Structures are given as structure tokens and as C-alpha cells.
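Below: one structure, written as C-alpha cells.
As you look at this complex, bear in mind that one protein chain is not there, while each of the others sits in place.
So that you can tell them apart, the chains are marked A and B in the order they are listed, and the count of residues begins at 1 in each.
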Amino acid sequence: MRGVSKAYGNIKALDDVWVHIEDKEYVCIVGPSGCGKSTLIKCVAGIIQPTEGEILVDGHSVLNVPIEDRKIGYVFQDIALFPHLSVKQNLSYGLAVRNASANTVTTVTNEMLDLVKMRDRSKSYPRELSGGAQQKVAVGRAIESGSHLFLLDEPLGALDALVRAELRYELRRLASDLGLTVIHVTHDQEEALSIADRVVIMKGGRVVEVGKPAEIYHSPQSLFTENFVGETNLLEGTIMEIAVTSCKVKVGTHMMSVLGKGKKVGQKVVVAVRPEFITLGSAVPSEWECRIKEVSFLGGLTRYTLEDDGGLEILAHVPSGESSSLRIGERTNASFGDGEHMLLFDYPIEGLGKELALE
Amino acid sequence: MPTVSFMNVSKSFDGVSALDRVTFDVDDGEYLCVLGPTGSGKTTLLRLIAGLLKPSTGTISFDDEPVNEMISQNRNAAYVPQQYALFPHLTVLENVAFGPLARGRPESEALSMAMKSLELVRLAGRPTAFPKELSGGMQQRVALARGLASGARLLLLDEPLGALDARLRLDLRHKLRQIVKETGLTAIHVTHDRDEAMSVADRIMILRRGRIQDYGNPKRVYDRPAGIFVANLIGGAAFLEGVVEATGGDSSTVRLREGVIVKTPSHLLTTNEPVIIGVRKERTRLADYNAENIIEGDVRETRFLGNSREYVVRLDNGDTMYSRQFQEGKNERFRIGDKVTVGFDRSDVLIFAYPPQGLGRELEIV
Partner (left out) sequence: MYSIAIAFFLVIIVIPAIAGILVQLLTLPSLALSAPVLSRMSDAVSWSFIIGLIVSSLDILAGIPLAWLIVRKRGRWTTLLDSLADIPFVIPTVALGFSILEFWSSSSGISSIIGVGSLISPGSLLIMLLHFAFSYPVIVRVMVGEFLNYRETYEVAARTLGASAFTAVRTVTFPILRPGILAAFLLALARSLSETGATIVVAGAFENGTVFIKNARDAGITTAVVIASLVMIVLSLVIFALIKVISPRLKLGPMRVWPGFEKKLSTHSAENSRDFFSILVFVIFVLLPCLFIAFPAIEAVGGGTATEAIAGSGPWKAFWSSMLLSYGIAILATLVNIVSGLPVAVLIARNQLNSKVTKIVDALVDLPIIVPSLALGVSLNFFWGNMGALPEFWVIVLAHTTITYSYFVRAMSASIQGIPPELEESARTLGAMPLRIFRKITLPLTKYSLLSGAVLVFTRSVDETGATSAVAKTLKTAPVLLVDWIKGTVNVTAPERALGVGILVLTSFFALVILRLITLRGTKKG
């Protein structure tokens, strides 16, 4: 996608989007509702025409190619299985409309039924299947039409959270086994991180950042990404001193040493620390003395909301085995480690609220 | 005196059972989460409490008074459906004031009650807006305020965050609990998202196919789940088939495939009985030679989950185990193909009798 823009009147649904996707790559596009992710893949599929820009598949422009000739498999958010056709008929639709021979149709359809494990339900109708089963058939149907490029529009959106977590790995495995190139759109950042080769973060019609999951999570370029992907602590502060590779930042009543370059003294910044890198305990050496406001048991982790004497709130995720003795109202020390996991961002021009806005 | 109690309540529709002999209590001021897959009966449960449905058998009581015959209007239980059901032709203020007005309060009083509720949910700035002009998160707060203003003692929330983006849900779930706790109301919050349930509930109730599978505070349900389905739902684990090898206090063991022996906590099962053992993903350590149980295998898959990494390890005996490691940082400790040991303590092993319908069925999320 090169410089793709899509405007509806005065509203820019897509604004100068540039994305490059390699063969056999599994790319997830993530962002809040309205960020343009669905609009983008609809442009790639030909369902929507961009107002500006170029889209190339295998080096050829597809802008004037009608949907049916683009050879792209598409899985819809609302599944869109044909209600008047059985599972078997749905699966074979792609081949049937190209007048494939009956033999080919039978062979490939049976393969597909096995692939999505729906052999015994080939004669059922979509309304008789559960959401997860329907989505599997939809995926199978797209695969059977013979494409190599797949566009998945929130494919797991209609499913229970419980089913989603399992199905996403199955989806990924399928893509690897068949050597497919996939663009998978979702609003669930955990989903994206867990299966993507690369993640594209979008906001307000623009691409904010692109990178591998671990990079996006641990060393994002933008504050929006840091906040959007997983939970984080964002502490506003001011630069007091600069050194070669690090700075001293005044946050509330504390001084923190954070890795960072290119800052000026007196500059307003935001220090970001992920909750899992904060250690708690009275024995922990730190000048951050806090009171525990809330405790929430999450299973493997326990979530603590703490407040320091200056009113600053921080969030900590502690493995449930340790520090299980901490209760609401108790005081404890919070340590941010040696600064290895702390990130420094310039204070956003439009203000923190606007930068992080999700709606 | 429990605020709500169900005694053997069943509900069927045209012969199909939606709830089966459900019995539980909700205390005053408690935040209860009802967790279960689609079709487990959670919405039916809520609608029974709201008075929109009548139980086929059994008794529902509020404060020890049976309310089976009481109409919705008198129950003081505000029902907030998943799509919020805001009245599209009324403004935010009119929506929120609907309850007090319906209960006969004079207009000025109703409006001031409405404003108070809007302030509680921090949405007092847009009283004349119409629902369609607001974002999803704001609509949810208006629906909440409407319930609060109606003077209800009980809040029935049907997937309150279901219509919102994943990231928004993460933020709003805590704010939701905070607001409810500030008002001191009792809340029953239905969801299919286990993270959500775990983080906001005082107690969790797990429903499956119309029956209560487990019921208790999150930590207890996590540490000592009442069955394989619950164990899988709350926190995910590796489930391995085996047979009881030796019983008796400290020397209880289970034999897995290919003779692998696992030390387990004491239990009441008998030798040679087929069992399933479960080990939580978060309770295993890789390459830790101090664990009470150590099994060898190699890494098949690594999954990055943001704050942790999950390793899928194929044990030498053919079984699969998972290990979730936190605080790893950007680079993975182990790569696909590496040989590792999976270690876990005996106290972290969950034992279940072999399910009559097989392991697959128990693990189905349906």
C-alpha cells in the first residue's frame, strides 16, 4: 500500500498509509474503532476504492481490478456464510463459480472439510452451527477459493473471549502450514501480539508504528503505542539533568534515572514503565513509598494499585506467589528496577489525553 | 441476610433447559461476576432476577422474601442489557431521570437525582445530548447512571463491556467496579471474558450449560478449581492423562505416559484409577532444577503475549505442557527446538478424576 488515502467528504478515513507486506508474512493491523483498519483492507480487496494512492499485489497495481479478479481471500467480521447453502456448498462456492470440474470440487472440498474438522457436519446449514464453527467454515471457504493472500476482518470478533484465545493459534497454524500471506485486522492487541510476525498500529486513519510484537511492546516509538498495547504506567515529569545516554527526570517528588537521548533540560517528558517491571516490598530499596489502594487477583499475577504520598498512582503486576501478604491500606516500597525497562517520551504537543484517546 | 438468593431454580424454554437447579446467594454490597460461554444461561439468570422471566421451578428471594410473583417494576433491580437500551428519542438527562419519574417522583426531584448519578459516572457535562451522539464508553456510563438513579439496590449488568474495544474494556472495567462500590450497590455482572471477571469480582460464579460449575472468590477458584472445565477456564493449564501410582500423604504420585512420574498433593483417589492432572501455565518454570517435579522436553512454539511469553513444550513422553514466563523482556530465553526441563512443585498440581465423557468434551468451551 503506497500513500493510500480515503476520504468521505471531509472525513479522512485513511490518511497517506504506506505498508509493505512480504510473501508468507502474517501481519496484524491493530487500532481502536474508527482507526481505518477495516477501510484499509477493504481497499486492498477492492470493496472500497481509495481516493488517493496505489495498491500493488505481487508488484502489479490492482486499483482497476474488480473484486472477483483480485484472487484475495476475505473473511468477514460478521462471518457472512451463505445461509441458503450447506457447509459443503459454502466451501465449494469459490470453485463452483469458476466452473471447476466436479472431481476437483469434491476432492478439494473434502480436503477443506478435514482441514477445518467439519467432515461430520458437511450437510449442516450455517444457522445450526456455533459461532466458532461458522468462522472456521468461513476461513475454509476463503482458502478453498485458491488465493494466497488473505484478508481477515476481525475474524474472531463475533466469538466468546474464551473461544478466541484458542482459535487464534489454530488460525496461525493454518496460515503457516499452507504458506499463506495474511493481513489480519483486530482491535485486540493481545491477539495481534500473540500471532503476528509484524504488527501495524493505526490511529485516526494513520499508521502510527510498525514492528515485531516484542519491539512494539518493549520499545515502541510512540506514546500511543506504549499505552495502547498492554497496560502501562505513564508518569509525567521534567528533565533536570542530561547525561550521554540517560537523563534525570523529576516525577512528582521523586528523581528517576531513565535511559534516553536528545532531551533538553526543562523539557516536559513522560516516563513509561510496564506494571510487570515494578517490584514491591518493604525490603525493596527505593524512595517510592506507597500505600496500597486496591488489590486484584488475576491468576498468575496480582494487580496492585498504589498511591504515593504526592498522590501519584502506579500500577504493579506481581507474580502471585510473591508478596501475597500485601493488603489494602498497607504501606510498601515500589522499585522500578535499574531503569532498563523504563522508556522516555516527549510530552505530546496536544496533551496526554488527546494522544492516548481511544474513542 | 443475602440480597438475592436462588433456591433450586430451573428454567426451560419449550422443553429446552436453560438453567438447571441453580442455587446460590449474593450478599449485600457484593460484586458478583457470572462467567460462562455463550448459551450457558447467564443472560437467563439475569432476566430471572430482573423479573422479565419466571422460573419454571424453584424460588428466587430478595432479602429472604420470595419474589417469584413480583413484577419487574417493584423489584428495584436495574437491568442494563448489553446494548445499553438507552431510549434513542430522549436526551441523556431524560434517560437517566426516567426511573425516578416512573416511580412517581416530582420532576424537579427526578432531575436532580439524575444529575447526581451523572456526576457519579463523570458524565455530567452533556445532559442534553442524544445517545447516538455519544461514544460506546459514554453510552455505557449513561446506562449505568440510569440504573443508579432509579433507586435500585441491585444492578444487573449483562456484558456491560461487551460492545467495547479490547483496550477500552481494560480501562473501563476497573472504573465500573469503582463506581459501583462507591454507591454501595449489589452488582451481578455477567461476562464471557475471564480476565474481566477475575479482576473485578468479589466472587465468581461459573456457569456451563445451565449449571453452576464453581462459585467462590477468584483466588480460591483459581487455586482449587472444582473441575477440569473450571480449571481450564480460569487461567489455563496443561492437562495430562495419567493413572494414580501411589497414594498416601507425602508420597502421592501419578504415572503419566511412558512412565513419567509426577509428585502430587494428597487426594482421595485410589491406586490405578485413571486421572487427569492439571498444571497451571504460570506455575511452571523452565530450566529450574529446584522444582519438585522436573520433566524433560523441547520447545515447540513460543507465543508472545506482551507482559509474558508462553512456551509450548513437547515433553519427551509425547505430552504437551505450557509454561508462561513473566518479566522476560524483549528477547526470548528459549527458542524453538531448544531442549528444556519443565519444573513445577507438587502443590501446584491439580488432580481430577477422569471425566466420563473424555477430556476433549470437558475442555470444550461450550
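Here is the rule we use: a contact is a pair of C-beta atoms (placed from the backbone, for glycine too) under 8 Å apart; a residue touches a chain by one contact, two chains touch by 3 or more.
Computed from a predicted model, the values in this text were never measured in an experiment.
For the options A:Tyr74, A:Phe224 or A:Phe336, the residue in contact with the chain missing from this view is A:Tyr74. Annotation: of A:Ile21, A:Val62, A:Ala142 or A:Leu235, A:Ala142 touches the absent chain (contact as defined above).
The chain that is not drawn here is touched, among residues B:Ser12, B:Ser72, B:Ser135 or B:Thr183, by B:Ser72. For chain B, the residues in touch with the chain missing from this view are 47, 50-52, 71-75, 77-81, 83, 85, 87-89, 98-99, 102-103, 146-147, 150, 152, 156.
Where chain A meets the omitted chain, the residues involved are 45, 47, 66-68, 70-74, 76, 78, 80, 82-84, 89, 93-94, 96-99, 141-142, 145-146.
We adopt the following convention: only the chains that are shown with their structure count from here on.
Annotation: 23 Å between the Cα-based centres of chain A and chain B.
Residues 37-38, 135-138, 165-168, 170-171, 174, 192-196, 198-200, 218-219, 222, 233-236, 280-283, 303-308, 324, 326-327, 329-332, 365-366 of chain B touch chain A in their complex.
Against chain B, in their complex, chain A makes its touches with residues 32-33, 130-131, 160-163, 165-166, 169, 187-191, 193-195, 213-215, 217-219, 228-231, 274-277, 294, 296-301, 303, 317, 319-320, 340-341, 358-359.
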